[in-house]
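Only one protein chain is missing; all other protein chains are in place.
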C-alpha cells in the first residue's frame, strides 16, 4: 500500500478509536488552553495501535513533542505509524521488526533527548539506565511486568528518576487488565485459529487480574477452565470462582489450549511440551515472550512450519503442538490489542501522570510512585459520566453516619 | 498474491480445518472403499471457507465430481477457491462478488448438469426451479431460512425433487446454530470494531437457536442483553434465561449494538435508525441481508463512508450509526464463519444426507425431509468418540425398567 | 399446633402462592361464569404444597369436587392439608406418611368415585388400572416419569382411558422442569446442609430438562459440574455447555455432591458408594426414590444415624456418606418444591387439560395425548401478559414474507 493510503487508513483508525475514547477528548478540551505539556520532549515505548495514536495526538495537542518506538517487535500497526509520522511524531517502528531492530528503535528514541519516558514493559527505562541517558526528569510505566522490574531497580538503589507506575491505578488494572485483556486474548486466539471455545479445556497459568479476566471470558464462551497458581490466596479465589486448580504437570496432558498470564519466565517448558496431547494450542498473554520456552519448542520438534502468520506447528513426539504469535503477547500480535474503552481509562491515567511528573519532578524522589489518588478518582468520574452511568450521592445524614460509632 | 501461493495457502487452511474436523475423516475412511458417490455430479452453493473445503474434498474422495458457487457474494475465501480449483472442482466464486456476479455464478453451477444440489439459503434450489433445470435427483439444504422457503414451495405443490433439510438434524441446529454462530458472530463484531463487549447494552432480535447462542456469548463477554421476539414462548424462555425482553421500539434509543437473528425482513428499519443513539452499531447474523433495511440507511444519511472494510458510518439526524459487513451475515463476511468443530457435525450430516439422496431418491417424494434419525444419531456417536467424551450405558435391568409401568 | 392454627397458616400460604400465580386467577375469572367443571368428581395425587392448593381451589371454583392424596409420602405440608380440608376437599394425606399409609391414601382417593384423575408419577393411574376402577373418563399426568410408565401401558394395549401428558406442554417442561427444579433442588440441598456450593465438584446424573436446570444453577452458584449421561446427543450438549462429561465410575471418587435426575433406577449404587470420598453428599431430584439404591446404603454401612431430619449419615469403608431426604425427591421433601411462578404455568396447563378431558373424553381414544397446542400457546400468552413482557408483532409484509420462497 502506498504511504498516502496508509496515512489515510491510519487517520480513519485514529478517528474510530477516538470516537470510542471520549474521556481523552474531555481531558484535552479541559486543558488545551493551558498547554500543560508545553516544551516537553516525550519519549514513548508503546504498542503502536490506534488507541496509542489517541494518546499521542492528545499529548501533542497539550504541547508536547513526541518520539515513539514499539513496546513489542510484532505489535506495530503500520498505518498508525504512518499517520503519526505525518503528524510530526518521530516514529521508530515498523511491522514485524527483528529483535535487533526493536532494540535499535528504543535507542533511537533515547537519542531524541526525551525528558519524560512513558514505557510499556520497561525496556525503554532499563536501557535509559544502562546507557546512563542524561536529562530525564521522570517517567511512567504501563504494566505489572515493567513495574516489577523498576521496583527491583529501586530496591537496589539504582533508580535514577521518579516513575509513576500507571498500572497501579485502580482505574487501570481493574479494567484494562481484566476486562480488556480478558476479551482481547480470547479474540486473538479465535482469530488466529477459528477454534470453538465451547467444550474446550483451557489451562490458564496465573490468576492475577489478567488471568481473572481471561478465565472469566473463557468460561463465558463455554470452556472448562483449569487455573495454575503459585500463590495460595489466588488459588483459593480461583477455586471459589468455580475453576479447577491444579499443578500444571497434572493437567498438561489434558488441556486443549494453554494461556500464560504470569509475568514469570519458563512457565510452560520442555517437560510440558512432551506430554501435551495432539493438537494442543499455546498462547501467551503476558508482556514478555519468555513465559513459554519457545526455543525449546524448536529444539524438540522433528519438524516445524507456519500454517499462517502467527500460527506455527511443531511436531513433537509424534504430536502436533501449535504456537500462537510466536509466544509474544497474543492480543497485540494476533489481534488489535485491548479495546478503546479500557485503553481510554489507562491512557487518561498516563496523560495525567505525564503532566504530574513534568510539573512535580523536582519534588519527587527516585522512586516508583503509585498514581496519585486524585488522578485515579478523576478518571473514574470522567468514565462514569462518559458512559452515562448514574450514581447516587450520600445524604448529609449518611456522611455523618459514616463517621459515627 | 500469485495463484500458486493462493493454492498453497488454501491447502494449509484446508489441512488446519481438516485436523479439527476428525469425524469427516472417520466417515471418509469408513466409506472410501465403496465410493458411495461414484458417478455423482454434485452442485454446491456454500460459503467458500476452509471448513467447506473439507466437505468438498471428502465428496471427491467418495467418488463425486463437484461444481461450486458461493452462498453469499462477500463470504469467499479466495485461497480456498484457488485450492479447490486446483483439485478439479469447478469453482464459480471469488472475493467480493457483485450481486449480479453472485447470481451468474449460481447459474454456472446449474449449467454443469448437477444431479444433487446442496444449498445454503436455497437460492440455488429456487433458481433450479425457476429455470426448470432437468436431471436433478434431489438435494439438501443447510439453513433454517432456506428450509422455510422450500416448505413454502412444497406447500404450493411446486417442489420438483426431494430435499433433506439438514438444519433439522439435532446434531446440526443444536450445535452449529447455537454454539457456532454464537461465538463467530461476537468474534466478527469485535474483529471489525475492537469494541469492549463488557458493559454494552446489546439488543438481539430473535431468540431461535442462533439468537440463543448469540445472547449467551454476549452475556458471557459481559454485555447486558435485551431480546426482541414475536413469539410468546421464546419470549418467556428469554425472560427466564435472565434477559430483558422488550419491543424493539422500546429499546431502540438505548442499545449500543443491535444484532438481527430472525430469518425475517425489515426487522430494523427506517423508524428505528432515526431514534438510535450516537455510535450505535448494527450487525446481522441471519442468512439474508434484508433483516436490516440497508437501503434506508443510505437514503436517510446526510453523509456516509467506509471506516475500514465492512465497517461503514452513516450520519443520521446528527448521529453516527455504524453498519457491519454491509448488513450481510456478519460471521461469514467479517470473520471466517463458524468454527470447524461444529461445521464437522453439520457437514457430516450433509455428506450422509447427500449419500442418502443419491441412493434413495427413487423411493423419495417431492418433499422436504428431515435428516433420517440414524444419520443424526450416527453423527452424535462419532462426535462423542472423536471428542473423547465417555458416556454410560443402560444396564439390562434399566432397559427393562424403561419399558415397565 | 392446633388445627385452627394450621388452617390459618395454610390459608396464608395459599394467599401468598396465589399472589404469585396470577395466571390461574385470570383463568378462573375468565371461566367462572360457565363453571366448566360443574359436576365433576376430580381425584388428585399431587404434592400437597401451597402451589397445589391454588390449583385445588381453582378447580373447586370452576365447579369440581375434589379428593386428594399425596404424590410422595414425605412431601405433605400439613397446614395446606388442613386448609384444603376446611374447604371441603377430601384430603387423604399427612406429614411423613409410611409407605403403606401412602398407598392406602391413594386407594382412598380411588374409592371416592373420581371421574378424572390428575396424577404426578402415575401411581394413582396405575392403581386405578390394577384395581380396575370403574367410571373414570380420563386423566392427566404431570411428570416425565409418569408419562413413560403410561406410554408403556399404552404400548401393551392396556390403557383404559385417555390421558393428557401435561409434562409435554412446552410451557410446562421448558420452565417448571428446568428453571423451577433447577433452583429448588439446589435450595433444598443448601437448606439441609448449609454447605457452600462455590468450589464444590457436583456430579449430575441425567441431562434432560431437570438435569440442565440443576447443572445451570449449580454452575451459577460457583460449582464445578460433571454430567453423567447415557445419550450421545445430550452428552454433546452438556460438553458444549461447558461441563465435564464422564462415566459415573470415573468421577465417583472425586465428587463432593451427587444429584440424580434421570427417571431411571439404580443410577448410584453399591459399587459407587464404596468408592466415594469422605463427606460425599447424595441427593435425588427425580420423581421416584429408586435412583439412589438407598437399601444398599443401609446394608453396607457399619453405622448410620440422622444428623437432623432428612440428613442421614452412613459410615461406609471408614468414610461418612450423607443422604438427603431419604433418597426421595429432594426439592419437595427438603424444601417447599418448585416456585409458584413456574407451578402457575404447569397448573394452568393442568386446569385447562382437566377441562379438555372432561368435555371431550367421548371423542378421545385410550391413548396418552400431548397437551393441545392451543392450550400451550394460551398459557404462554397469559404468562407473557402477567409478567409484563412486551413482544413485537409481525407486520403484514413479514407474515407474507414468511410464506414466500
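By letter and in written order, the chains are A, B and C; residue numbering begins at 1 in each of them.
Assume contacts are C-beta pairs under 8 Å (C-beta built on N, C-alpha and C of every residue); 3 or more make two chains touch, one makes a residue touch a chain.
Nothing here was measured: the structure is a model prediction, and the numbers come from that model.
Participant: Taking the entire complex into account, which one of C:90, C:219, C:272 or C:356 touches the absent chain?
Facilitator: In the complete complex, the chain left out is touched by residue C:219.
Participant: Looking at the whole complex, which of B:121, B:206, B:222 or B:286 touches the chain that is not displayed?
Facilitator: Only one of B:121, B:206, B:222 or B:286 touches the chain omitted from view, namely B:222.
Participant: Quick one: which of C:249, C:307 or C:399 touches the chain that's been left out?
Facilitator: Answer from the full complex: C:307 touches the omitted chain.
Participant: Quickly run down the residues of chain C that touch the omitted chain.
Facilitator: Per the touch rule, chain C residues meeting the hidden chain are 9, 12-13, 15-17, 19-20, 50, 179-180, 183-184, 187, 190-191, 193-199, 217, 219-222, 279, 307-308, 311, 320, 335-337, 339-342, 387.
Participant: In the full complex, which bits of chain A touch the chain not displayed? Write them out.
Facilitator: Residues in contact with the chain left out: 122, 126, 148-150, 152-153, 155-156, 170-171, 174-175, 178-179, 228-233, 235-237, 239-240, 245-248, 250, 264-266, 376-377, 380-381, 383-384, 387, 389-395, 397-398, 401-405.
Participant: To test your reading of the contact rule: which positions on chain B touch the chain that is missing from view?
Facilitator: For chain B, the residues touching the absent chain are 198-199, 219, 222-224, 239-244.
Assume only the chains that are shown with their structure count from here on.
Participant: Chain A and chain C are the same sequence; what rotation (0 to 180°, nearest 5) superposes their CA atoms?
Facilitator: 180
Participant: Give a one-word verdict, same or different, on whether chain B and chain C use largely identical residue numbers at their interface, taking over half shared as same.
Facilitator: Same, since most residue numbers here occur in both copies.
Participant: Nearest whole angstrom, what separates the Cα centre of chain A from the Cα centre of chain B?
Facilitator: 36
Participant: Could you give the separation in Å between the centres of chain A and chain C, each centre being the mean of its C-alpha atoms?
Facilitator: 52
Participant: Please report how many Å separate the Cα centroid of chain B from that of chain C, as a whole number.
Facilitator: 38
Participant: Note the residues in chain C that touch 2 or more other chains, in rising order.
Facilitator: Residues 239-240 of chain C touch two or more partner chains.
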